[in-house]
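A single protein chain has been removed from this complex, and every other one stays in its place.
All chains are identified by letter, namely A, B and C, in their written order; residue positions are counted from 1 within each chain.
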Amino acid sequence: MDIIVLSHEAAEEDIRHIIKRLEGWGLGVHVSQGTERTIIGVIGDTSKVTEEEEDSIRAAAGVENVVRILKPFKLASREFKKENTVIDVCGVTVGGRRVPVMAGPCAVENETVLTSIAKKVRDAGASFLRGGAYKPRTSPYAFQGLGPEGLKHLAHAREKTGLPIVTEIMDPRDLEVIVEYSDIIQIGARNMQNFRLLLEVGTCRKPVLLKRGLSSTIKEWLMSAEYIMSRGNQNVMLCERGIRTFETATRNTLDLSAVPVLKQLTHLPVVVDPSHGVGKRDLVAPMAKAAIAAGADALMIEVHTNPEEAMSDGEQSLKPEQFEKLMQELKPVAEAVGREI
Amino acid sequence: MDIIVLSHEAAEEDIRHIIKRLEGWGLGVHVSQGTERTIIGVIGDTSKVTEEEEDSIRAAAGVENVVRILKPFKLASREFKKENTVIDVCGVTVGGRRVPVMAGPCAVENETVLTSIAKKVRDAGASFLRGGAYKPRTSPYAFQGLGPEGLKHLAHAREKTGLPIVTEIMDPRDLEVIVEYSDIIQIGARNMQNFRLLLEVGTCRKPVLLKRGLSSTIKEWLMSAEYIMSRGNQNVMLCERGIRTFETATRNTLDLSAVPVLKQLTHLPVVVDPSHGVGKRDLVAPMAKAAIAAGADALMIEVHTNPEEAMSDGEQSLKPEQFEKLMQELKPVAEAVGREI
Amino acid sequence: MDIIVLSHEAAEEDIRHIIKRLEGWGLGVHVSQGTERTIIGVIGDTSKVTEEEEDSIRAAAGVENVVRILKPFKLASREFKKENTVIDVCGVTVGGRRVPVMAGPCAVENETVLTSIAKKVRDAGASFLRGGAYKPRTSPYAFQGLGPEGLKHLAHAREKTGLPIVTEIMDPRDLEVIVEYSDIIQIGARNMQNFRLLLEVGTCRKPVLLKRGLSSTIKEWLMSAEYIMSRGNQNVMLCERGIRTFETATRNTLDLSAVPVLKQLTHLPVVVDPSHGVGKRDLVAPMAKAAIAAGADALMIEVHTNPEEAMSDGEQSLKPEQFEKLMQELKPVAEAVGREI
Partner (left out) sequence: MDIIVLSHEAAEEDIRHIIKRLEGWGLGVHVSQGTERTIIGVIGDTSKVTEEEEDSIRAAAGVENVVRILKPFKLASREFKKENTVIDVCGVTVGGRRVPVMAGPCAVENETVLTSIAKKVRDAGASFLRGGAYKPRTSPYAFQGLGPEGLKHLAHAREKTGLPIVTEIMDPRDLEVIVEYSDIIQIGARNMQNFRLLLEVGTCRKPVLLKRGLSSTIKEWLMSAEYIMSRGNQNVMLCERGIRTFETATRNTLDLSAVPVLKQLTHLPVVVDPSHGVGKRDLVAPMAKAAIAAGADALMIEVHTNPEEAMSDGEQSLKPEQFEKLMQELKPVAEAVGREI
């Protein structure tokens, strides 16, 4: 249901005009004439009212405000589907009692380094190998990723370790090759509202890890999930990775309260990436623990055998021994909130 | 030149290690041993140091901070090119003394309405027709634009009015058809860091209007311009359209101080879009005047003959008579700052 | 009028309970039963409903949201008083056709420098002398102002130039002495929600210049004006001075769209301080022009004869000759929007 607030200068004619339009859409109205404002309560299924129709009411003469009460996402909403979505990726589940960890380097650099890291994170208890073959970089002069060759390295590392892989897509034209190699398709923060990419990814059935945009509200983020789901792909995981605020002590501000908020609004699993959220190695461990305590369904953590020579984001990568220590420390935290690592 | 600040726990060995790497890249160093910190001033052309090399220094043992002094963009910088870039679009210049106005509906809806709006904005003094054939919408259920058919309507309106057209690209696969029809290719705020799209657009020679991302710093925005320019297309205009802040009284916060900041940092023309910046019809006129007073090279303004029935952003569109009045009011403001409309 | 949105799990009993409370406050209700939500429209004068009563409804069982339609400020609202408030300060009006300029150093340093600056800004056309005797500084080790001695220097400069003075209050205990010396009492951004100070200042009848807090919404700012006015002092001017955002190219982000927004919401005069808004000397002039074009009723600009030796904010102070040039440039801009300097 929507509510239309009329300005106190709205004429009778303005009100009649609006009611006529609403009735034309098959909706009923309740008009409440207050001492200072008139409000129109809209009755019926307004979920069929499109965004542009709502805008047109908002732009109509005499209208001060339109308050949308129903959530603008459907397939992603908890109301649409009560029980948690549990996604099975090659036998590892995301969204269940166990909290799997996705670990690996920011960018895939070469087969040897990647496989070495993959083995170390698997031995430490990671369930997925992450690594970018296509890298979004703010500068055109920075390393842009190995592309298809990187995908092959990932497949090689999967073969050697058994870890399913997570890798990022940046261009709808790369979908075919990425679907061929990857087990989870990641959509990065900067592409969260690249709507063409979302629609493209919605056409396949591979699980998608959708990162939150740097200045995206939770509602917008769920609308982006809805884009993917509206095309048929229901296997979406949401990944909090920090939002942009005025604070400069951390790379971004990791919004952990998004975790319980999402748990109320949606049935989709929630992943947290503390590495990008804070941007500094020393802060990753406490925030990983906090993420689990807040209810995260999975973690994504950057690990590199030689952070100093990493081609991207070395500053925030854990060394394998740090990662191993963290995995040990996460166990009791997970148990304390009724989960397991 | 870069500056490397060492933590006060940095060992002699750490310092030697860093110096050796810098020297390996052909750079010199000045080490300043303070009472509490040691800093290394890097000498030579650090513009050749890639982002990942810088990151690796930042991740090295003993390093507290790396301060980059040189700007990370080159082709876009005022230092690289002192004089203002003036872009000629079908005989209309952007970046010169005259301040052209781009006007039209948010989305192209049909040929008749579009041509009617086009005639009205031309008669009122607009120099370009704007209108989206491909529309980025937060909801998958909202009108997504007419696509190629919309481009044809734009071409038709251009034929009838003589106004060159500005329209948005959302997908690298659409470049060919958009280049065929459009005179200026717009990249929307949500695609400002869609790096694949930037590179693709960089391969053509059509002028590009690059909107600022909702949470993009001015530096990141110039890096995105650099992406386009690095591929050979130097015809980039930057369009301020509001940033996301905590304030909810306006749709976004129009950052007019970006205009004089950009005038110092870059030679590229600066466009301001007050319609998206404020999101409310009544606020467009004062902010359009303020934009010109702040030094904008061009304006982009939404106009619709029937805002109430517009399929997108009706609330912020001016009616033709309001636009005509605004154009008259802008003239003395432009003259007051040595420009003309 | 308020609207109460009930969650779709609200029981009949919850609804009855809420209605009973509203009726107990002398209010009527319109209940609209939708297919997915029930909403209660509250009828009658809800301006008498206190914030805590509203909160208690929000906390009641079954309530999903409460939407307040009426503005929470009264005395400050345009609805309460249609015509613009024009404040007369020693014969200079703020809020009328003329746009007075308040100029001077950030901090009062000594009598000679202050009087010299005062003469220069008066000769260039300023109408008020600004200068801080009490200075809010982020560091306890920085210069905190001359205190009462600074007030005497201001009075001396007023005597020599005829310019009324504007100076800041930081502590309710200083009200008496500041009222004795100052013509306008300034409340700084960091004290915008120092509610005790607001109440204290509300007890006197001196005009008050209320700066916007760094992260204050326009609504909160008007509530702070309401605090002062609720105690009887109606002579409040609102001063936009930049808000805090993620952008670091400027000290703050000067929110000029606040000017037309305030013009709609309130009858109080609006002042703009571009010096603090941008924090860099070179950006002050374009933003001062933009402020007038956006509809500002007055400007506040920092001027110092020797910015390099200023004890505070030297980086953003204009030199007298720059200020004089700016005053000349502002004249045609003011005329272009139907005002005069």
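Just so it is clear, a residue touches a chain if its C-beta (ideal position, glycine included) is under 8 Å from a C-beta of that chain, and two chains touch if they have at least 3 such contacts.
These numbers were taken from a predicted model, which means no experiment stands behind them.
Listed for chain A, the residues touching the missing chain in the whole complex are 215, 217-219, 243, 245-250, 253-261, 264, 277-278, 282-283, 286-287, 289-295, 329, 332-333, 335-337.
Listed by residue number, the positions of chain B touching the unshown chain are 1, 3, 5, 8, 30, 32-37, 39, 41-45, 65, 67, 69-70, 79, 215, 244-246, 248.
Chain C meets the missing chain through residues 50-52, 55-56, 58-61, 72, 136-144, 170-173, 190-191, 193-196, 198-199, 213-215, 220, 223, 226-227, 230-231, 244, 281, 307-315, 317.
Definition applied: only the chains that are shown with their structure count from here on.
Chain centres here are means of the Cα atoms, and by that rule the chain farthest away from chain B is C. Mean C-alpha positions place chain A and chain C at a centre distance of 39 Å. Those residues of chain B in touch with two or more other chains are numbered 215.
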